[in-house]
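Omission of a single protein chain aside, the complex is shown with its protein chains in their original locations.
Right after this comes subunit A.
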Amino acid sequence: MTSKPWGALPLSRINTIMRSSSDAEHIGKVSSHMMTKAAELFIKTLTKEGYRLTKNGKKLDYKHVAEVVNRDDRYEFLKDIMPKKITVAEYKKIVAKQQQDDATSSDDESGSESSTDASDKE
């Protein structure tokens, strides 16, 4: 079926994954072949969609793929395993802001003190 020199994804491996996910008693051979092909198409599609998001077109990075998953609803099932990564600096900002929000939402006057503390913290 395939004319690729490296062969395709291994049928047996795809079969293993299918069997672990299916309640069906038998996985038909034809459906295994089709899933193998579908998996190949999936890799290519996600790769191409990620590539479209690269700015210089020279390198495909994790963030491009994660962005595709984030934008397109049909990839919702992948959201958990492909979170958008943020830098440490961005994370610190988020934490600081959260602490500020928590402090101002409390009725206590000491709230303003703790928010200062929060921004002083690492």
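Note that in this section a contact is a pair of C-beta atoms (placed from the backbone, for glycine too) under 8 Å apart; a residue touches a chain by one contact, two chains touch by 3 or more; residues count from 1.
What we mean here is this: contacts and distances are computed from a predicted model.
Q: Unshown chain, UniProt name, "RalBP1-associated Eps domain-containing protein 1", "DNA polymerase epsilon subunit 3", "Protein YIPF" or "Proteasome subunit beta"?
A: "DNA polymerase epsilon subunit 3"
Q: Name, in rising order, the residues on subunit A that touch the hidden chain in the full complex.
A: Within subunit A, the residues that touch the unshown chain are 1, 4, 6-10, 12-31, 33-35, 37-48, 50-51, 57-62, 64-66, 69, 73-74, 77-78, 81-82.
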